[in-house]
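In what follows, a structure is listed as structure tokens, so that the remarks can point back to it.
Yeah, one chain of the complex is gone here, protein chain that is, but the others are all in their spots.
As written, the chains take the letters A, B, C and D, and residue 1 is the first residue of each chain.
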Amino acid sequence: QPQTVTVTVVQTAPPVKETIVITPTPAPAAEVVYPRNETLYTSGKQWGPPTSWNPLQTGAYAMGVIGLCYETLFLFDPLKGEYIPWLAESGKFVSDLVYEVKLRDGIQWQDGKPLTAADVVYTFELGKLPGVYYAGLWNWMEKVEAVDDLTVRFTFKEVRYQSWYNLLYSVAIVPKHVWEGRSDEENVNGPNLPPMGSGAYMYETHSEERMVWKRNDNWWATKLLGRSVAPKYIVDLVNPSNNVALGRFLKGEVDLSNNFLPGIATLVEGGYPVKTWYDDAPYMLSANTAFLFMNTTKKPMDDPDFRKAMAYAVNVDEIVTKVYGNIVQKADPTGLLPTWAQYVDKAVVDELGFSYNPDQAKRILDQAGYKDVDGDGFREAPDGSKIELKIMVPFGWTDWMESIRVVASSAQAVGINLQPDFPDFGGYWDQLTGGTFDMAINNFGSQMSDTPYTFYSWLFRSPIEASMPNGNFGRYDNPEVFALVDELDKTPKEKMAAVISKIQRIQLTDMPAVPLWYNGLWAQWQDAYWTGWPSAAEGASKYLPCTWNGYWNMTAILMLTELKPAQQ
Amino acid sequence: MEREVLQEVEELKQLPRPIRSEFVYFAWRNTKLRIGVSILLLFVIFAIVGPFFAKYDPHAYIGPMGAPPSREYWMGTTTFGQDVFSQFAHGTRSTLIVGVLGGCLGTMIGILIGLFSGYRGGLVDEFLNMITNIVLIIPTLAVLIIIATYLEVRGILTQSVFIGCTAWPWAARAIRAQTFSLRVREFVDLARMSGRNSLNIILTEIAPNMMSYLLLVFILQFGGAVLNAATLDFIGLGPTRGVSLGLIMNNAVLWAALQLGQWWWLLPPGAAIAAIVGALYITNVGLDEVFNPKLREM
Amino acid sequence: MLSLEHVTKIYRLGAFGLQKLIAVRDVTFEIGEREIVSLIGESGSGKSTIGKLILRLIPLTSGRICFEGTDVSTLNGRSLKEYYRKVQGVFQDPFASFNPIFKADRIFRMIREEFYPGMNAREWSEKVEGALRAVGLNPPDVLNKFPHQLSGGQLQRFLVARALLLDIRLLIADEIISMLDASTRVDVLNLLADLKARGLSILFITHDLSLGYYISDRAVILYRGRIAEMGPTDRVYNYPLHPYTEMLMEAVPRLDRKWDEEIRVEREGELASMAVTGCVYASRCPKAIDICKEQEPELKEAEAGHFVACWA
Amino acid sequence: MLQVENLTVYYKTIRGYVQALEQATFKIADGEIMGLAGESGCGKTTLGHSLIYLRPPMNYIGGRVVLDGQELPIWDMEKMREFRYRHVSLIPQYAMNALNPTRKIGRMIAELLESRGVNYNDVLPELKRRLDLVQLTHDVLKMYPIELSGGMKQRTVMVVSTLLNPSLLIADEITSALDVSTQKAVCEMLVEFRDRGFVKSTIIITHDISILYQIADSILVMYAGQLSEKAPSEIIFRDARHPYTRLLIGSLPKVGVRYREERLRGIPGSPPQLLNPPPGCRFRERCPVAFDRCVEVPPFLEISPGHFVACWRAY
Partner (left out) sequence: MVRYLGRKIFIYLLTFFVAVTIDWLIPRFMPGDPIGMLLSRIGSRPEAFKYLYTYYVQAFQLDVPLWQQYVNFWKGLFQGDLGVSIWMYPQPVMTIIRRAIPYDIFLLLPAILLSWFAGNHVGALAARIRWLDNTILPLGYLLTATPYMWLALVLVWFLGNQTNLFPIAGAYSPQYRPHLSLTFILDVLHHWFLPFLSLFLVMFGGWAIGMRNMIIYELESDYSRYLEALGTPQYLIRRYAFRNAMLPQITGLALQLGGIVAGAVATEVVFAYPGIGYIILNAVQNKDYFLVQGCFLFIILGVLIANFLIDLVYVLVDPRTRLGMTGE
């Protein structure tokens, strides 16, 4: 058992108690090994040592905390667009403002206590604490109450369908009996070690280099759903660098790698025992959209014509084929991921959509008055002032670095003086959120999810503030589109298309940011120890092979239940 | 690495008074010097003319992707289809520039601090000595990492500057010791009795006497700068624009050149750096032998 | 003309100067017009230090050095330059006095740049040649050469010639002949004598007693930074009052008399510390009495112009 | 008994041979202290070193050295090793730095002796006796060289160098760095070593001729690589035959002589380059009595017992 020591770290107000965890020093007795054929080795999620196991700290928690350990009421299958009841047996709006969830009977926490409605109520009420990621919920929710042991009733002031369904499959239910004894402070900001949830895996150990999970042999799903997980252990390795990740993968030390591995296409084609979702280009599923953000508060990016010209100018195909070696796909003009293809308004795209066309770009620029007056090969602004722009990505993000070289030379080809720039991540982030950049690539909020609302609320984040860490980096200020996005949130799924169509029209007319390509759901695996991997192939399961945060509850946990030990 | 060699220079107790013809004679007879200088010259010439032979923009995607060396692409192409030879030619040039600039700067700061602290002695010396010690204590590479992150845009010039700014303490120490022994020489007193001021004396009496020594120090600083630059490039803190041998290697590693079998991308730049720096070190030893009659072989 | 009054020099050694070394202590003597004073003492007795103090090459710790009535430590900038116009020095090692990588006549150029910036080239070269001839050199033979192409004697004369370019009144000659060959030595010595005849005063620093005798009017015997004895040369040499001087006189290898086998020279004190109370010579002195160990003897005038610091 | 015949040693340099020692022929009797004098660069050190330690850039050109009837293989560094220390020993010019700075002196001596096959403990009583003789405490054996003063180091080296009772001792400029008082002490010790039979013959190299007058039995004067004159010291001072010797002696200042009373005279001119020196007597250029015969090298002839001169005018 790990030893938990509470130490007062900070003396001045506000006094904060931090739980500092001393890693359990294993008794140097028996040899503890995670046998290769009983263990699933993964990598690709963790870029630093695991430090948090708190499901409230989205993004910071160690690999698998939500999914393997803590579970959600529903899962969401993005490929089918379906919610899969998980802890919940069912859930539905019983009236306009009341949603009722029925829990499965017989779910147990890993410590043997039953999981009941009280836990669910407790979890959602945690959202009243500032700092919890679903704190916004309580702006439009009235109350949550346990009707009986297995029924939870949510009463809203106003229903925000998109946000609500999103939370249904992303809020992990935590055990009230463990959490209520701790301070709010600790619950929100503590590392929560060891985590104790209801999921298929229990905390085993962790170190600087890895996170180890151990199978929960009493997992409820085995009894209730007949699903079980085969790997006795899951060891997730911390990535020191892509180079090491590839080296390890090639040595067969990793079963499932969610790293971006350059040249993976070469390896797949070259007959290495490496598998990917598709065995041909683009090899990977698409996970998010890389946007070219332009700072609309600066000249000439404040000019929609200029922005549109940029959209036509960028040679995305070169990025896709040369930089990525075809492991990514060109983005749709709307930027919506393939899983959201149904929401793309074809008519609008046919009318306003763009594609690589330097001549068109030049034409637009010429018409808008951007001409090379002084003959240095670069265009000047209509008022005659020089244009010298920079496009940035963080240093070391190699694929993006190569990509903006292409973007820059594309821009130069149509006469725009655009130079690539590679500040380190800190500088990049400061400029991006502070609105001092010219152009930049970013994809942070465009992740795959159950609703394009998350995508649009990131792309058109409002209001415009001094610091914009959560999207709309270009500070595109258009109340009309902001209102539409808000409306989208309140719109039920079946009525969304109309609202989205309006948004897309504005988007393609004003072109605040240019969608370039879809980053892949980097995933490559090998069969040496585990088989039963999902893939696009006939007969294979279609769950996401991904260990990243937020993907376990997008069916990756189901992928795990399909794995079988390889015949040795 | 560089330090050990410097240390040995520090051992050089007394500088001979080279008679020019003698210097040339021994320089020419010294195999180490001949080998070192030839290799260096080769690279310098290549750095000067190489880029004119490079047909392509080093960053442009012009060829097949990941092709091995061929008649068209002398050193093969990168994963993206860039011509490795073009990169190599331009990279050699900027690597040498960084080496020379960084080496010059390091030597220069070292000379200034070393001369002043050695000539002035007393509190000035104590103070400068402490600064030198502090700069020595703080781990160079770590500081370079920090400085590198300070700068949003890094060019080979800025890189040279901050390499030079952290590499000087050894030079300063060595030069200080030399100055100490020179400043009590009687010709310095004579100059003072002629009414010369301190700066004048340092520059016209003391410094010229250390020329051979300074040359040795510079060569070591040069080599050190090339290696430091390569390491910085390698950890991803190299110039954000342009190309250097270190950056080629960095890219090759990031794009897994070796694992994908593209040895022509990673091996040549590393070998070239080893050759350049090795040649510098060998030249240094050769020169040392030439300057110091004790080490000459008759 | 030049007077030293209670001159003390303490070197500070080590980091932050926490250690002290008393190189010269409470030294008082004068050099008159047209006088050659020899400063005699064993190695490390502070002879060169005194020379350098006079030449303002190192700062004084305490006491006063006056040249023609002005305290030299007050000089700076212009006035210091004026001082150097009148007072110059020549040092022991002729080779070390020249910057080996430049031609030897550079020392003349330096004088011209600093002291005669206005003088035209011809006038200057005449002046230089005049000075070279005055020291017995043939200008075409020695000009335009590197130091290593000249002999020690030539170089030493070069240095004297350099001093002559200025209108010097006082020359500090610090062991200027100890590195020279016996035959060349004499020439340089004679040169000094000639200079005196031209009206110069000379402080002749040496450890060689016979040379001191040959050239000087007055002798100052230094022992460990203190004056042991001083007075007219023949008095000091022929009737030494201080046991140390006596011992020295005995130890000088003479050509007219073999060493007296009976009088055994006391070995030097083995690493005796500088900081002793009483007479510094007491530990070696055969005639030491109790008081010598306790109190430092003052310099007393034993006979006219002949001073000695000894209790005996 | 040392016999040197036609010993010629050159330095090899890039510009040719420096003819530093030309046809040296002389003898030193047992018990004789011979002073070797001459101006700087005339080849004194070269002669001294070639008897014990002839190594590049010194080049053996010709001649024989016979010590106690045995020829020394001076041209062979390795073969010479056996003779060094036991038969020929050296107190070097650099005696101040001759001791390994990082070894205690006693330990160094022990290792030195063991390496020559001599048992340190056997020699220790004698060593201590000799330390007493030079008035050093036995504690020096437990000290590092840095802890000793210059004179002490000098004396220590003297003891070390003579410990095996060599028949020839070469003392190279051992007094030039010392004060008059120490100088005298050291010189007296050399004499004493001879008197006690620690060494048989001694060569004292110095440019301070007045010291030689004090202790040397005979003096050999060299000029520019050639021997000029060898004679008992009294004769050198009172009745020298070579003009160089006479001029040299004449230029020495003496206590009791002042410039006003007796003006000394130097020797005009400067010695010839030893790289390609002119043929014949090398002093010819500066010699006041030179004549046409002097273009031939004068032989080093014995003109009276123990008095050798190389000058056409002297025969």
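To be clear about the criterion, a residue touches a chain if its C-beta (ideal position, glycine included) is under 8 Å from a C-beta of that chain, and two chains touch if they have at least 3 such contacts.
Computed from a predicted structure; not experimentally measured.
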item: Residue of A:I107, A:V152, A:M196 or A:L237 in touch with the missing chain, whole complex considered; value: A:L237
item: Touching residue (missing chain; options A:T222, A:T433 or A:S541); value: A:T433
item: Omitted-chain contact residue, chosen from A:L250, A:M284, A:M301 or A:I364; value: A:L250
item: Of A:G64, A:G91 or A:P191, the one touching the omitted chain in the full complex; value: A:P191
item: Those residues of chain A which, in the complete complex, touch the missing chain; value: 9-10, 12-14, 16, 18-20, 22, 26-36, 39, 41, 48-49, 51-52, 57-60, 130-136, 189-191, 205, 207-210, 212, 235, 237, 240-241, 243-244, 247-248, 250-251, 253, 424-427, 429-430, 433, 444, 461, 467, 469-471, 549
item: Touch list for chain B against the chain that is not drawn; value: 1-5, 7-8, 10-11, 130, 133-134, 136-139, 141-143, 145-146, 149-150, 152, 223, 227, 230-231, 234-235, 246, 249, 253, 258-259, 266-267, 269-270, 273-282, 285, 288, 294-295
item: Residues belonging to chain D that touch the chain removed from view; value: 52-53, 80-86, 89-90, 92, 94, 97-103, 111-112, 115-116, 144-147, 157, 160-161
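Quick note on the criterion: only the chains that are shown with their structure count from here on.
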item: Between the pairs C-D and B-C, the one where more C-beta pairs touch; value: C-D
item: Centroid spacing, where centroids are CA-atom means, of chain A and chain D in whole angstrom; value: 92
item: Sites on chain B touched by chain C in the complex; value: 17, 19, 122, 126, 185-187, 189-196, 205, 208-209, 211
item: Residue ranges of chain B in contact with chain A within the complex; value: 59-61, 65-66, 79-81, 149, 152-153, 236-237, 240-241, 251, 253-256, 259-260
item: List of chain D residues in touch with chain C within their complex; value: 39-40, 135, 137, 147-149, 151-152, 177, 179-185, 187-188, 207-211, 213-214, 237, 247-249, 251-260, 263-267, 270
